[in-house]
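Heads up, one of the protein chains got dropped from this complex, but the rest are sitting where they should.
Now for chain A:
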C-alpha cells in the first residue's frame, strides 16, 4: 500500500508539473499574485499588531492619540487591503485562465485526434466514451488547476509566517512548527482515505446509470409484462449502494473539514497561551501577540487550498489517464501523390483480392473480394446481416484500408491518391444518417461555395425539395440534433442531397434510403442515374447496398455477399433463379417491406 501511495503522490506531482510546464506564463503570474496575496495577508496582521501597539493601546490606556496617527493607521490598513485585493484578483484570473486554457488546449488536441485517426479506430471505441473523453475527462484532468496557485501561494505564506514567528519569538515559532506540519499530515491522510472511497462512488454512479439506461430501453418489455416493481427493486438496490458509498465519502470529508478549521484556531489559542507568558516575561509585546494570533486566523483559508489541490489529484489523474490513450493513439491515414484520372463521367472501380478484418474480430469481415464495376453502371450489393456490406462500402471510399489487396479508382490504388482526391471524386452516404448542427444549406454544401439553384436541384433529386420549401426558413432552417424536427426519411434524403450536389463520379449508398418510401426511393434512384448536367455524359457510377427488390432491380448487376465473400454475381433475375440463399433473403425483405 505505501508503495502505491508513493506512486499516486509521485504521479500527482508529475501531473501538477505538467500543468505548470504547459502554461508557465499564466502559472507564474498566478503564483506571483498568490504570493502577493500571501505577503499582504501577513502584512495585514503585522499592521494590526503595530496599530494595537502604537495607536490603540496608547489611546485606550493612556488617552492619547492624534488625527495623524489615526490617518496613518487607516492608510496602512487600506493600502495593504488594496494590494491584497490585487493579489486575489490576479490569482483568480490568472489561475482561471490557466485552467481554462489547459481545458481548451486538451479539448482541441483530443478532438483533433478524433478527426485525424482512421475510422477503424473509431469503430473500436464506443461513442459515449469518446464524448466523455473530450468533455468531462478533460475537465476532471485540470480541475485542480484553479486552486493550484492559491495552494502554492499558501506554502509561501506559511514560509513567511514561520520566518516572522522565528523573528518575533522562538517560543511562538514552536507553535507554528507544530501546527503547519500537522496541516500537511491531515491533508495527506485525508487524500489517502478519500481516493478509494471516491473511486467506489464513481463506479457505483456508473452502475446506477447503466441500470437506468437498460431499464428505460426495455420500457416496452417491462411495461407489457408488468415488471415495473421488479425493475424498481433492481434500481433501488444499486441506488442504495450508491447512497452508502456517498455517505462513506461524506464521513471522511465531514471529519476533515472541521479538523482543518480547528487547527489554525488551536494554533491561535496556543499562541495566546505561550504569548501571554512571554509578554509577562517582557520577551515580547502585546502587539506582536495580537498580530500573530490574527495571522493564524487569516491562514485558515489558504491552508484549505492545499487540501483542495491534494484531494482533487486522484480524480485528475483518473481523468487524465482516460484522455492519454486518445492523445497517444497513432494511425493517421497516409496519402499518396497521384492525381485522380481527369474525367467527368462515372468512374471505374476495381477490387483485387481485398481482405479486411476488424481488430479483435474472430474471422475476417471480408476476404478475397475481387470484382469490377464498369464506369457509369449501377451495382447493388446484397447480403444477409453481418455479411460485410457496410465494410465493403467503406472500403470503396477509403474510410478504411484493406488488410491485403487493393481498391482501384480508374485503375489507381486509392492509397496512392493525393489527399482529398477520393472525396473529390466519390460521395458516400452512410447507413446512419448524420446531419450537422447547421442549416439545410450548410448540410448540403458542407461549407463549399455552391449556388442555391444547385442546392435546390440536389434536393429535388433527393425528393426532399418540397419538404425544405415548407420549412419556416427554407434553406436557412437549422436541422441536426437541436434543429427542426424532420422525419427519419426526410433526414436521409437531405444526406442524400449532400452527396448528389457534389456530382460525384462514384456514388456509394450504404442502405441510405431505408427510411424512404419505396416509391420515392425508386424515383430518387432514377433521378440519380440521369443526374449528370450534360445528358450526353456517362452517368455516375453507383454502388448501392440494398435490401429492396425495387432498388435491386434497377441495378445493372448484383453482387451477392455472404460471410464476407462474394458468392455470386449477375443480374437480379439470374441470381433469383440460381442462388437459393439470395432468393430466400430477397423474398423475406420484400414481404417485410410491402405491408410496412
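Criterion: a contact is a pair of C-beta atoms (placed from the backbone, for glycine too) under 8 Å apart; a residue touches a chain by one contact, two chains touch by 3 or more; residues count from 1.
Here is the rule we use: contacts and distances are computed from a predicted model.
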Q: Mind telling me which option in "Putative ABC transport system ATP-binding protein", "NADH-quinone oxidoreductase subunit K", "ABC transporter" or "Serine kinase" is what UniProt lists for the chain we can't see?
A: "Putative ABC transport system ATP-binding protein"
Q: Kindly state which of the options A:160, A:182, A:272 or A:408 is in contact with the chain not pictured.
A: A:272
Q | Given A:165, A:179 or A:222, the one touching the chain that is not displayed | A | A:222
